[in-house]
Structure formats: C-alpha cells, structure tokens
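Take a look at chain A:
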Amino acid sequence: MSVIASDAVIKKEAGFEPLIVAFCCNWCSYAGADLAGTSRLNYPANIKIIRVPCSCRVNANFVLRAFQRGADGVIIAGCHPGDCHYMTGNYYTRRRMSLLKNLLEFIGIEEARFKIDWISASEGNKFAEVMNDVLAKVHQLGPNRKLRDSRWRR
Partner candidate 1 sequence: MNYSYYPGCTLKTKAQGLEACAFKSAQVLGVNLVEQEEWQCCGAVYPLAADEIGTKLASVRSLVAARTKGEKLVTLCAACHQVIKRVNHDMKTKEDMREKVNNYLQLKEDYQGESEVIHYLELLRDEVGFESLAKKVKVSLAGRKVAAYYGCLLLRPREIMDFDDPERPTILEKFLESLGASPVNYPYRTECCGGYLSIEREEVVEKMVNKIIDSALQQGAEEIVTACPLCKYNLENSSLCQKGEIVVSYFTELLAESLQVKEG
Partner candidate 2 sequence: MQRVGVFICWCGTNISSTVNIEQVVAALENIPGVVYIKDYQYMCSEIGQNLVKDAIKEQNINRVVVASCSPRMHEATFRKAAAAAGLNPYLVEIANIREHCSWVHKDKEAATQKAISLTRAAVAKAILNEQLIPGEVGVEKRALVIGGGIAGIQTALDIAEAGYQVDLVEKTPSIGGKMAQLDKTFPTLDCSACILTPKMVDLALNSKINLYSYSEVTEVNGFVGNFEVTINQKARSIEMEKCTGCGICLAKCPAKKALSEFEEGLAKRAAIYTPFPQAVPNVPVIDRETCIKFVTGKCGLCAKLCPTGAIDYEQKDQIVNQKYGVIIVATGYDLINLDRFGEYQYLDHPDIITGLEFERLVNAAGPTGGKLVRPSDQKQPKKVVFIQCVGSRDKSERGKAYCSKICCMYTAKHAMLLRDKYPDCEAYVFYIDVRTAGKGFEEFQRRAVENYGVNYIKGMVGKIFPGDNQLQVNGVDALSGELLQLEADLVVLAAATQAKPEADEVARMLSISIDRDRFFTEAHPKLRPVETHCAGIYLAGACQGPKDIPETVAQASAAATKAIGVLSKNKLVNNPCVAKVEQAVCSGCLACIKICPYEAITEQVIEEKTRGKVRLRRVAEVNETLCQGCGGCTVACRPGAIDLKGFSNQQILAEVDAICR
C-alpha cells in the first residue's frame, strides 16, 4: 500500500523528478532488487541501479561523482552485516561510508540524500520500501544543488 501511496505523492508535485543512483552489491541487494522485480513490488523509476560485486567496491569518488553530475540522492546497499559474500566487505563499507557521511554533512549535503542500508536477497519488500523512503525524503528536499557541477546540466 505504501508503495502506491508514495507514487501518488510524487506525482502531485510535478516539475521536480529526482534522480537517485543506487549501488547494489551483486549477492544480496542486487538480488533483492531482482526479487522486488519478480514480486512486482512497485517503486518509482527515478531509481537507477549500478551493480557492483560487493558494497565495499564503492569508492567515495563514485558517490561524489554522482552528486556532481546531478544525482539528487545516492544509495549504497549491501548484504546484512555478518552476511557478506566476501566475509568482511560490508564492514569496510560501513566504516568508509560513515566517514563519507560526515564529510557530506560538513559540506552541507542533507543527510537524507545519502543512504546506506543492508538488504538481503530475500528482502524484495525491504528493497522497495527503502527505495520509496529515500525517494520521498529526497523529493521533499528538492534538487541537489550543493555539489552539482554547474556545467553539467540534466
């Protein structure tokens, strides 16, 4: 139900269509997104997924680049702590990205724009929920202007 509801909210405020880049680890979150697909759980099309082998493959540069090139929100999704396919990868993600979160906060990027979450291959529901949730929050915040490269027009 919440899925449909948030879809409606977003349509009401026409004009701003946020762009959200989601980095998903191949083993859990990407599979979770696949499951959301096979279960036909709706979430808005504003979310675009990039597949990485493990969430620890995500470099802070990738996140910054996304913001720079006009993304309004970035999500990093990995296996639940303790469940990493590569044993410890998501622990690195957790530490690295909490540092990046601090940096982003310092330079004035709203907290809700950058989300790190753990979504397992069986959590298609959670995948759709997290995507909807981030999108709803980013939508409230409006476009990301802070880090955007002005030469880069979307």
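Note that contacts are C-beta pairs under 8 Å (C-beta built on N, C-alpha and C of every residue); 3 or more make two chains touch, one makes a residue touch a chain; residues count from 1.
Selection rule, in plain terms: all candidates are chains of the complex that A comes from, given by their letters.
These numbers come from a predicted model, not from an experiment.
Although all of 1 or 2 belong to the complex, chain A touches just one of them, candidate 2. Those residues of chain A lying in contact with candidate 2 across their complex are 7, 19, 21, 26-28, 30-31, 33-34, 36-38, 40-46, 48-54, 56-62, 65-66, 69-71, 79, 82-89, 92, 96, 120-123, 128, 152, 154.
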